[in-house]
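One structure is given here, and the rest of the page talks about it.
What follows is chain A.
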Amino acid sequence: MQFDPFVIPFNIGLYFILIYAVARSIIWFRELSRPDKLRLQRGFFGKAFGQSLKEIFLESLIHRKILKTNLRLGYMHMSLAFGWFLLILFGTIEADIFGKSHLNAPYKAIFFKFFNPDHGKTLFEAGYSFLMDLILAFILSGLLLAVFKRFSSKAVGMKKTTRLKPLDKVALTSLWLIFPSRLIAESLTSGAYGTGSFLTGTLGSWLASFLPANELAYPFWWLYSLSLGTFFVLLPLTRYLHIPTELFLIFMRNSGIKTGDKASTFSEVEVHSCSSCGICIDQCQMSFSAGINNMQSAYLMKAIRNNADTYDIANNCLLCGRCDQICPVGIELSPIRMIQRRAGDSEIKYMNTWKGYFRNKQNLSVPKQNFKNSYDFLPVSNPGKADVLYFAGCMTHLTPSIKNAMTMILNTSGLNWSFIDEKAGVCCGRPLMLAGQDKEARELINYNSQIIWKSGAHTLVTSCPICYKVFKESYYLDVEVLHHSQFIKNLIDDGSVKMNFLHKSVTYHTPCELGRNSGVYDEPKEVLRHIANLETTDYEDENSLCCGGSLGNIMLSQENKRRIAADVAAELTRKNPDYLVTACPLCKKTLAPATQSKVIDISEIVAEAIVTTSTLKKNPERLRKTVKESAGIT
Partner candidate 1 sequence: MEKFGFTLSKARVIDYDANDRSVVDYILKREPSLNLCIECGCCSATCTTGNFTGFSLREMNILLKRGENEQVRKKIRTCMLCGKCSLVCPRGVNTRNIVFLAKQAFQKFDSHAV
Partner candidate 2 sequence: MENEGKKKIWSEYQKEIADDHFFYVRSCIRQSFYPGSEQFFLDFMRNVLGKDVFENPSHTTCTGIGYHGDIVPFSTIMTVVARHFALMKESGYKNIAISCVTSFGIYTEILETWKHFPEELEKTREYLYKATGREFDIPENMAHTSDIIYKFRNEIAAKSKNLLINKKTGEPLRVVEHIGCHYAKMFPKFGVGGAEFPNVLSGMAEAWGGEVVDYPERRHCCGFGFRQYLIQANRGYSLSNTAKKFSSMKPFKPDLVLTNCPGCNMFMDKWQYTIKDMEGTTYGADGESIPVLTYEELAGLVMGYNPWDLGLQFHMVQSEPLLRKMGIEYNREDKFKTKDGRQMPVPKNLINA
């Protein structure tokens, strides 16, 4: 039986973290809602399991997504995670093959060299040592990057990096110490016994040439064990908890569990899965246009983990969804932000017990009931019957050109339509939701629903993506909800309107609420391609920018909104298009003052291109020609 006291710290750490992991997962599982429990069980014994393993390999070890967005940062994460994984894997095998006995205690694998100092003499052994050195070198290279990143995040190609709390620093140091100490310990031992490969061997023999290698080795083995132990024990208190937590996240997600609209186990698992890699910070326009660097998702996750006040962080955000898009861990960041907003003052705080190893929910809520909105003043309205309803929305009433364009298009379409908020419209409810006031929003939703039901329409067309999203997701309607860009697309497809081709170059700005937040990317572009020369920009689809005017941010000053809009407008008009086209009245209103080029809504350019019924009467063969033919384009 090989044993040495220095392995004790490591063992303590290891068994502690294992037990902790089990306990934690049991607690989390208990807190899961009943349906989620079922989902998880089904997932565990279903194909989700396979997917999860694959994803764990690709994301948790290889860090594919990070590699995609940022090679150096990806390499750093990969070398550490994957490298360490390999080290353990091959270490265990090594211990198993070359060790005195089989099926060893874990520490044997970790401190193999100490217990088998003369290992590595024979050729095959040497080859294996070479492999182990290679892996160690791989990790150390990553570690080197990590150290750089701390001192200049530019080194890993990042503009911003997250700030640390003291405990993180301790854990970080212990993490950093692990592999160097292993390197030196192994090298010294190798040096003493003339073993080791290109890394440990060379370094070892060199050190041994002028140092008492054998005596010096021992303390370094202690250091190695200690740093491992410390790291494991501190792990649950630090952001490094993301390493194990991410596995749960992946399982849960693949089992079909969603974030939902209030704090739950899943949201907590997500919060803990954030590795604070900081990619969301670089992606955030609040950061690179407005120079605000304290409210990005990484900081939100941290604030929640530390039970800090999340009010300002949660509310000072455009909710454009760019970070959700890029997050390598795939955390549903905006939904979590919305949970914080909804909670408002009546937030469930997590009280730390046992120095934060386990957190028990405690409701420190301020009752919200005592100040609720009331919209009982809203009049009963009886809209006429119609097949198609048009809901312009508040913002569209501030951009009458869009209203007029849509009126013109709807008239030309020859459909039986009615304008439900022409005189006095009521807000769709989305702005209240964005402010986290869902109960209040519900009142407006019910009011509008009444009108829509009464009309007996089969289609509802909105000009404002904000309305579109809420009608689509939060209303219980038996009508087809279309954004006007989709509606126009349909009109063109079924030939109920004819277009002229405008010899104009346009670029398209995808509104956040329509694009990332509702998944409507193609219809507007197809409409535009149909009637004009659509130029591409560097910010298409998922990567599109936010105009800055978002109702999602209630705190942002006009000045900063302007700064964001200016940057966006500049980016999208690089090719000096005739029009910068968008599909949202709010985007239009925000971008128009920020640029010299003409900013218009898609409905306006369509109205410009549309062939009116009167002209069709004059030359009927226009009906047979396609748009491009009639424009003389082949």
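How were these candidates chosen? In short, all candidates are chains of the complex that A comes from, given by their letters.
One rule holds for everything that comes next: contacts are C-beta pairs under 8 Å (C-beta built on N, C-alpha and C of every residue); 3 or more make two chains touch, one makes a residue touch a chain; residues count from 1.
Please read these numbers as outputs of a predicted model, since none were measured by experiment.
Hey, among 1 or 2, which one's touching chain A in this complex?
Looking at which candidate touches chain A, I get 1.
Using the touch definition up top, name the residues of chain A that touch candidate 1 in the complex.
344-345, 366-368, 370-375, 377-379, 394-395, 397-398, 424-427, 429, 431-432, 435, 437, 444, 549, 551, 554-559, 586, 589
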